[in-house]
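Report on one structure; see the data block that follows.
Only one protein chain is missing from this complex, and each of the others stays in its spot.
Then we have subunit A:
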Amino acid sequence: MPHVEVLPNSTSVRAPGYALVPDTGHGTVQVAAQQTSGRKRAARSLGLPGGDTTVRQQNAVLKHLAELDKDSHRDVQVPVPKDSAGRVSKKTTPNVRRILMSQKTFANHLADEEAAIAQQQQARQSATTPRTKIVPDLKRASTSELRAIPGSGPSQNAAKPIGGLPPAPNRDPLDDDPLLKSYVPSAPSEEVMEALVSGPPLSYNAARAGPPPAGKPQRHFCEICGYWGAVKCMKCGARVCGLECKGAHDDGRCLKFYA
């Protein structure tokens, strides 16, 4: 099978109207597409047995979160009033015209940014000669890398007395007790700080806070009254607190009528 590779092109022109989107393979769309055959079984089997994490429920959660992040419940178009939009007294430059006419949303810009980063990474992987331009690393540097910078870690400076003072003559014998020792490391050197401050910004997705450490179970609440959701609806998996709220759930909010 022939191996196809996109070579980095220095004179690439961004065409308007579409964006290259990196295919990460973990998107909602893909997950949804997997359900086309044997839907129920697939949806159930992918999640942990007995858990709340079937694919269908994950999708519902993602959809709900996206819904809550929207500006308004409906899609509304509020046009800019004509008397202020049409009032162009002086000549506008092509740049300004392009920006003002642009109907791109943040999702479009984000997709563009992700595509650019993916392309940069591809370029870096395929580049074998060092004469290619070094692209700034938009991914997070791991803490271990930062610790590897000399002078930043606690171990290097631990031996040096802080501030150049001679050690106090009469030391308490308990000072060396490992249980009582203070482990606050000394401040990093100026070069380290300079490197930190001049680092490139992260991409939008890289700066998102990560998930909490595993082990803390998710809390569930009754979707009707907000009390602890101790009972799970057998049809749709929603949580309710008791019989009274289960009735209200069945009356209007159960997602599945036939199951």
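In this text, a contact is a pair of C-beta atoms (placed from the backbone, for glycine too) under 8 Å apart; a residue touches a chain by one contact, two chains touch by 3 or more; residues count from 1.
As a convention for this text, contacts and distances are computed from a predicted model.
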| item | value |
| --- | --- |
| Hidden subunit of the complex - UniProt protein name among "Actin-related protein 6", "Rad1-domain-containing protein", "Mitochondrial inner membrane protease subunit 2" or "Rab GDP dissociation inhibitor" | "Actin-related protein 6" |
| Residue of A:127, A:192 or A:236 touching the missing chain in the full complex | A:192 |
| Missing-partner contacts on subunit A, residue numbers | 58, 61, 64-65, 67-74, 76-81, 84-85, 92-93, 95-96, 99-102, 104-106, 109-110, 112-113, 140-141, 143, 146-147, 149, 152-154, 157, 182-188, 192-193, 196-204, 206-212, 216, 218-219, 221, 223-228, 242, 244, 253 |
